[in-house]
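A single protein chain has been omitted from the complex, and every remaining protein chain is retained in its original position.
Labels run A, B and C following the written order; every chain starts at residue 1.
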Amino acid sequence: MNLEEIVRATYEEVKNTDDKGRLASYIPELVNVDSESFGVFISTIDHTNFGIGNFNEKFSIQSIAKVLSLSLAYSILGEKIWTRLGVEPSGTAFNSLVQLEADKGIPRNPFINAGAIVISDILLSNLKNPKEEFLSFIRSISNNSELNYSRKIAASEKSVGFRNVALCNFIKSFGNIENEPSDVLDFYFDLCSLEMNCKELSELFLFLANNGCNIFANNSILTKSQCKRINALMQTCGFYDESGEFAFKVGLPGKSGVGGGIVAIHPNHYAIAVWSPKLNEKGNSYKGMKFLEEFTTKSQLSIF
Amino acid sequence: MNLEEIVRATYEEVKNTDDKGRLASYIPELVNVDSESFGVFISTIDHTNFGIGNFNEKFSIQSIAKVLSLSLAYSILGEKIWTRLGVEPSGTAFNSLVQLEADKGIPRNPFINAGAIVISDILLSNLKNPKEEFLSFIRSISNNSELNYSRKIAASEKSVGFRNVALCNFIKSFGNIENEPSDVLDFYFDLCSLEMNCKELSELFLFLANNGCNIFANNSILTKSQCKRINALMQTCGFYDESGEFAFKVGLPGKSGVGGGIVAIHPNHYAIAVWSPKLNEKGNSYKGMKFLEEFTTKSQLSIF
Amino acid sequence: MNLEEIVRATYEEVKNTDDKGRLASYIPELVNVDSESFGVFISTIDHTNFGIGNFNEKFSIQSIAKVLSLSLAYSILGEKIWTRLGVEPSGTAFNSLVQLEADKGIPRNPFINAGAIVISDILLSNLKNPKEEFLSFIRSISNNSELNYSRKIAASEKSVGFRNVALCNFIKSFGNIENEPSDVLDFYFDLCSLEMNCKELSELFLFLANNGCNIFANNSILTKSQCKRINALMQTCGFYDESGEFAFKVGLPGKSGVGGGIVAIHPNHYAIAVWSPKLNEKGNSYKGMKFLEEFTTKSQLSIF
Partner (left out) sequence: MNLEEIVRATYEEVKNTDDKGRLASYIPELVNVDSESFGVFISTIDHTNFGIGNFNEKFSIQSIAKVLSLSLAYSILGEKIWTRLGVEPSGTAFNSLVQLEADKGIPRNPFINAGAIVISDILLSNLKNPKEEFLSFIRSISNNSELNYSRKIAASEKSVGFRNVALCNFIKSFGNIENEPSDVLDFYFDLCSLEMNCKELSELFLFLANNGCNIFANNSILTKSQCKRINALMQTCGFYDESGEFAFKVGLPGKSGVGGGIVAIHPNHYAIAVWSPKLNEKGNSYKGMKFLEEFTTKSQLSIF
């Protein structure tokens, strides 16, 4: 079977399994989606593309945006970025404050909320118009001027984001936030509100399967080494306290969001985006996880 | 450069760097080694082999043995082994009891001490002569009848292994140890005392680069899926709370031991063993880590 | 010796000991005090009063105010107040977030910051003009219309109070704060900024030595049972993670603040206030602790 056939077969198989997940409830606006949605899109570095199901519907990518903000910050600061945060899996939930206390305000990695908030602070300190420049960054990578924030989602998250306010102020109390917490959070919530569909998402992440190089414009976003390192980070930290499980069962670097999206990378081969909004107990898309597990089993294309 | 040349060049480079590590002090017998030792051996699945430095000297592989006991237990029980322990990185030190309390006696993964003790318990329950059968297992994999435990190291560790006694009894208090703690620990300490040299170690681990298949006898030790999963576990959990750092900088699945050994796998390519007894602050070989970082940078052969 | 003689003798003794403490540094404005200040005032229920040293100088009572806000809230809500917070010692630092995560937003007791923030929220929900009514409350207890907040101290604390902002938002994320975090904190910082001298402080707390009854106006502030319970709380939780030490060495219920004040109660006998701004490692007045230990040893008037 070629990739398209494997995607199709896996999709049909998973589509009909009983979805034991639940819609994310902690951001009010996130429940306004069709809970049965299920889409997949794969983009390869040799320009094969294929989508199935609801691959054309936009959804909130939420934490998946953390890979993009990290990429931009990493491209600006290089390795000195790691004085502000670590590269270790946290072993705890994505929004835990416990570890941060032990670690004195240095977040374990850029994919837990604390880490992504520090990345937002870094961008705020290094960009003139952070929101616009970030949009330009991702639009240029994917050659897609349509990508945008969702004001509605951002506002909804701000109205209930007390724990993120707590995280940001807690880190600030350790001296690891330079800007005003309210400004940092305003930017952070906007980042999380990015909307796109599976096609856009897989195309946007394709540079990470291509040694950091933009396949559309053929320019370098990250160095080869930086790209490799972001992939390693996604592998070890991309799924909160289910990261080990994902490496174990899927065997690809990837990142999930509570909007139900997951993107995974097979270095030198492809980027694949899956979306299905009902989440398992760990906060990752139930069908998305199932799909990727089956897909790598069938394709035998894990990195391990 | 071919692999041999890269190994040689990297070796020379790292050999002369200032070793900021320290000998492991917590097992008395472990200090009786030449702290300047430094050896490397690489074995590829297409039968290329090359060693340099002290690759022929035996050392205590310590925690590296956890991959081998897991392999044997996994081959016996299959997936149901995961009812007894998890596959997530711990985010804490290798011998922490804290997390075990929160997790009610289910160790996070098979490579922290708690997990390896549960694996020892499983082997004790499933083998008639556990110590002999385990030796047979590893001797057959590597076609090497010389591999053996070190009575001296095992005795030395037993004399100071109070924390492991604590761990085992703590897990037993949650009902996740079936046998007598003293029997489980006796077996566990023997496993950790295994001695071999870099050549033997890389040859022994080559089956994990070869989809679970023994390259010498051409028989299957683990299924392809099980092999992939053990590699994923080494990637996410093989270096205690430096696992993320190793993935980040080296980008290969691997496992280290406090004896100063590290073994790493490049799936479908090779297994490489490094030994240098002085450890960094996280308990991993200082020069070993440096060597592997440089080696994968030079060879550009990370999995990411 | 009578009480006055014991106070005098103890004061002279402690005055000349080497003060190993340090000024609190975390609120900028708090360092603007004479670090050598040392004053004591004792008020008994049979109207004996005596002061020595800098007992007439005002200082920031900081956390001591938590007993007063609790008293007011307890007098309004009665026992149902304990659905919002607990009565157990925390075993951790005064501003820890760790425990709060395990306890799902229910603070361990009213004297850690988290608990006092919840009490502020309760007062905000139950009073029309919280700041004014709280002032009236303490002014009426002590028959002293001079008591007031310090705008300077409150502003100073607000400018650096990120951890308290974190605590309040964290508790809000668990649903245990009813009002806007910024309003709750504004009130909380004002409470902590209360200023008075040792004489005023001991007179203000005398009702807790008098079964909850105001000795000046002879009216009841708290029921006998409520008064007993607040004393018990001060005994077990009044000195953060030095509460056991204080019970062990002093043997009286009491409360300290980072401004260097300590007030202690001997039920049915007296209230005593000590002030000396340099703090020991646990954040309690170095000389204040020493004085009270010596004082109860000499007077043999511990509750135990």
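Some observations on this one:
As a convention for this text, contacts are C-beta pairs under 8 Å (C-beta built on N, C-alpha and C of every residue); 3 or more make two chains touch, one makes a residue touch a chain.
Remember, predicted model here, so these are calculated numbers, not experimental data.
Note that the absent chain touches B, C when the full complex is taken as a whole.
Looking at C:T10, C:S43 or C:T236, the residue that reaches the missing chain in the full complex is C:T236.
Screening C:E29, C:E57 or C:E245 for touch with the missing chain picks out C:E245.
Checked against the full complex, the candidates B:L167, B:V258 or B:V274 give a single residue touching the omitted chain, namely B:L167. Interface residues of subunit C with the unshown chain, by the touch rule above, are 86-92, 99, 108-109, 224-225, 227-229, 231-233, 235-237, 241-245, 247-249, 251, 253, 267, 297, 300, 302-304. The missing chain lies against subunit B, touching residues 96-98, 101, 162-163, 165-170, 172-173, 181.
Rule of thumb we're sticking to: only the chains that are shown with their structure count from here on.
Taken pairwise by the contact criterion, the protein chains link up end to end in a single open path, with no chain closing the loop.
Put simply, the C-alpha centre of subunit A and that of subunit B have 32 angstrom between them.
The distance from the centre of subunit A to the centre of subunit C, each centre being the mean of the chain's C-alpha atoms, comes to 47 Å. The distance from the centre of subunit B to the centre of subunit C, each centre being the mean of the chain's C-alpha atoms, comes to 55 Å. Across the assembly, subunit B contributes no residue that touches 2 or more other chains.
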